[in-house]
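Apart from one protein chain that is not included, each protein chain of the complex appears where it belongs.
Going by the order they are written in, the chains are A, B and C; count residues from 1 in each one.
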Amino acid sequence: MSKITSCIAIAGIFLRVAAGAQEPVKIEVFDTPNDAGGSLTITWPLSTSAQTSEYRIYVATAADGPFQLAATTTAPALKSTEPTLFGHAEANDQFHVLHFTDHDTEGGGEPMPLRDGTAYFVRLGVTTDGDELFSDVHSAEPGGNWFNTAKWNNLIISVGLTLVILFYISVARRKDLFIRRIAGLEALDEALGRATEMGKSVLFVHGLKEMDKISTIAAVSILGRVAQRTARFDTDLRVANVDPVVMSVSQEVVKEAYLQQGRPDAYRPDSIFMAATEQFSYAAAVAGIMVRERPAAHIMMGYFYAESMLLAETGSTTGAIQIAGTDAYTQLPFFVTTCDYTLMGEELYAASAYLSREPKLLGSLKGQDLGKALIIGLVLVGTALASFEVDFLTHLLASL
Amino acid sequence: MTRDRYVFVGFLALFLSANAILVANGSLALDWDGIGVMVAVGCTLALYSFLYKDNALFKVAEHVYVGVAAAYVFGITWYNSLYGEIIVSYFDIGAEGSTGGGHNPWVLLFPTLLGLLMLTRFSRKFSWLSRISFAFVVGVGAGLTIPRFMSSFLLGQLEPSLAPLSLSWEGLNLFLVLVGVITVLVYFFFSVEHKGAVGHASRLGIWFLMVSFGASFGYTIMARLSLLIGRISFLLDDWLHVM
Amino acid sequence: MLFLTRTLPFLFCFVFGVTSWIIYYVPHEYAQTIEREFALWLRLVFAFAYVLGLVSLLSLHWAKIRQRQAGWAYSLIVYISFGVMMLFVVYNDGNGPFAPQETTGPYQWTFINVHVASSATMFSLLAFFISSAAYRTFRARTPEAAILLVSAIIVMLGRVPIGAYISDVIPEAMQWLMSVPNMAAKRGILLGVSLGAIATSLRIIFGIERSYLGGGDD
Partner (left out) sequence: MERLINIDRRIIFVFVFLGVAIPLLVDIHLPIKPTPTVRSVYDEIERISIEDPDRPVLVSFSYGASTVPEMVPMTRAILRHLFSRGRKVVGICLWPEAVGIAQPIMDELAAEFGMKYGTDYAFLGYKPGQHAVVLNLGQSVAGTFPFDTAGTAIGDLPVLDGAKNLKDFSLVFDFAAGDSMEFWWIPFGQEKHRFPFAGGCTAVMAPDLYPFLQSKQLVGLLGGLAGAAEYETIIGVPGSATAGMEPQSVTHLIIILFILLGNTVYFITRRRGGTV
């Protein structure tokens, strides 16, 4: 494009200024959406010129000036680079966009920030080859916004999920909800059965976290199940702890189980003991028990750290059946390769819900299942649509 | 028992004479740096004695470490936060030549109160007060978590999964990712029995899980070996100077 | 009393929880100020939580010493090493506890030569146990475990220079394995875990989950 035509093209945008023509010129000035305030946004049509032009934004507090410089740019962004504010309309790459937050002051001092609630008058100047052409004046008022429109999807899904989970919890309070069999629990029963046959003890090993963690709560409810069985079959049960609170809760749970089975006489509180207080001492102490007492089954439940390796390795060499359950994903590989059965991650929580039948656990498990089903559906439909170049679902789900 | 005692005495003698030789030939200076290296080596070897068997030396080293760690962390918390941020702001004591800084003391009153209430947990009579602090921490934590996990994990991870499939290498990989994500979710789906099609999908999900566990497994082994390399090169280089 | 011990904490939890949830959607200056204050408060309360952790560690070992439980002498060692290090903390290389922290002196010396040395050594012990487990117990008992081991071997070879030395295919296989099947499974896990975290947060805010309250009489 020659220099002359490009000048004409630029001038064309500002036709109204130059020749007083009546066509609307697509300059828009407005409060920047989704912000805390103190910022205005201006958009104008894409320059068709091959030459670089300089754009200047002028601001005044009165329609007739005096105008102060607010921003200068030679390479303005396009509306399409900000889907957060302007969405995904195709025409967005036909418009420039600029946000500005302050303007120069008369004396040349510190720039003056834009004030919320003040009406500002804005005009755009375009300089190509030294000539500056001005648009007409637009007015807008900056201010803080009360809702971030880019977060609609987030709000709707969050509230939806909340309602679903609360609904299922309330349903679970009234009737029992179905949860599939957890294979790990069957493996657990099998291990306990074998211990009974062999007349040997069962060793239950707690993880390292405190009583208020979900994994510890789940471990305690599994301990309850184990204690029921050992009480019924008169098998010796030993429980290793690293946290005193977990220990006293475990004692309560085991005592309760023995009472329920009508065997309070068989309950010995000292078989639920503190093995050690520190990570590696704990591992060493438990490993010592495994080697000396040779229990028929090792049950390791809860949150484990690096000591999992030591426990499972020593345990597997004694020939005992090992059942583990943890939500520590970094330790799962070691359990999987050294144990006979491993409850992985959420399976541990599910097992605890399955055993305790607690409405809050069952209900939220159901709610999460619905969430998973929704995700699976969205992924399938979204991928199919995207493969046929229909992007609306992808845009709808974008995290902006 | 006696054999272990011989091993222990021999080990100690070896350690001491090694240090004596190193000092004698000038590899280690008898200043704080040199003594520091000896202490560090002592701790390292005492802990490695666990490889021979669980023993008292190991337990001593482990418990020394626990005590030092607790005090160290307290020191850092004191100088960086309790004193360095909170007390300094209350009494407006910045460093020399420093202009201002610190928080408005009034702003700090509420969180300081919450923090102090937390410490009532150790009193039998007033421990219920600590529940207010826990309620604040847990409540705010939960409220902050919900929309942010929704945005960065659910939406943030969902959107890149919705990529157009095509008959190409990339397309195949995208398809595999799609299958992996879905089948892993099916595996962790507890509302239906894993039978029929669901059973097959969940089985495929386990395979994907196993590949990723294998990756974690390999990487974890790499991590532990890296630590060992670090310690052994400390022993060989900083202590024995043979590298 | 029930109001103070049960209802009040629940109300606190609910009000703060819902507020910090809602302000996420509000860009307005007011909401941002609340977010800033909440973050600051949370941060400062965390500092006190350290003291809480410290006291509970010390009281645990104190109980062992007082009751002369097995291994109480080790608990005494915890106290001694803690006490010595505390002296260094307070000494602060001569400046005392009411001054910015010095980066030199016995505190830093003990940190580097005892703490760092012990800490790194402790975890490097696992390298030995992993190798022994590799030999004795990492077994392909099931098809699943076999997949795990094969993928682990590919990663272990591909991630270090020896893999490329053997064949260029190995690092590429490792790359593919990490960024396709591993990535897919980790994403699946992440989606599940975050749904779980959101569900737990909801239970907490709506007072269904109160195990965090712990301690004290009801």
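Simple rule for what comes next: a contact is a pair of C-beta atoms (placed from the backbone, for glycine too) under 8 Å apart; a residue touches a chain by one contact, two chains touch by 3 or more.
Remember, it's a predicted structure, so these values are computed and weren't measured experimentally.
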item: Chains in view touching the one left out; value: A, B, C
item: Hidden-chain contact residue, picked from the options B:N19, B:T77, B:T112 or B:S130; value: B:T77
item: Per the touch definition above, residue among C:L60, C:V160 or C:A173 touching the missing chain; value: C:V160
item: Residues in chain B touching the chain absent from view; value: 51-52, 72-73, 76-77, 79-81, 84-85, 88-89, 94-95, 98-103, 144-145, 148-149, 151-153, 156-157, 159-160, 177, 212, 215-216, 219-223, 225-233, 236, 242-243
item: Residues belonging to chain A that touch the chain removed from view; value: 317, 319, 329-330, 399
item: Contacts of chain C with the absent chain, listed as residue ranges; value: 32, 35-36, 39-40, 42-44, 46-47, 49-50, 99-101, 103, 108, 111-112, 115-116, 118-120, 122-124, 127-128, 130-132, 134-140, 149, 152-153, 156-157, 159-162, 164-165, 171, 175, 178-179, 182-183, 186-187, 190
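In this section, only the chains that are shown with their structure count from here on.
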item: Inter-centroid spacing, chain C versus chain A (mean Cα positions, whole Å); value: 18
item: Centre-of-Cα separation between chain C and chain B, whole angstrom; value: 5
item: Residue list for chain B, restricted to those that touch at least two other chains; value: 50, 59, 62-63, 66, 146-147, 150, 154, 158, 161, 178, 181-182, 185, 188, 209-210, 213-214, 217, 220
item: Overlap residues in chain C, where contacts from two or more other chains coincide; value: 21, 24-25, 71, 74-75, 122-123, 125-126, 130, 144-145, 148-149, 152, 189, 191-193, 195, 198, 200, 202, 212, 214
item: Chain C contact footprint on chain B (complex, rising order); value: 32, 36-37, 39-41, 43-44, 47-48, 50-51, 59-87, 93, 95, 103, 107-108, 110-112, 114-116, 118-119, 121-122, 124, 127-128, 130-150, 153-154, 157-158, 161, 173, 176-185, 187-188, 205-215, 217-222, 224-225, 227-228, 230-231, 234
item: Partner chain B, residues of chain C touching it in the complex; value: 4-5, 8-10, 12-21, 24-25, 37-38, 40-42, 44-52, 54-59, 71, 74-75, 77-86, 88-89, 92, 97-98, 100-101, 107, 109-128, 130, 134, 144-145, 147-156, 159-160, 176-195, 197-198, 200-202, 204-205, 212-217
item: Interfacial residue positions of chain A with respect to chain B in the complex; value: 151, 153-155, 157-158, 178-181, 278, 280-281, 284, 287-288, 329-330, 332-334, 336-337, 344-347, 350, 365-366, 369, 372-373, 375-376, 378-380, 382-383, 385-387, 389, 393-394, 397-399
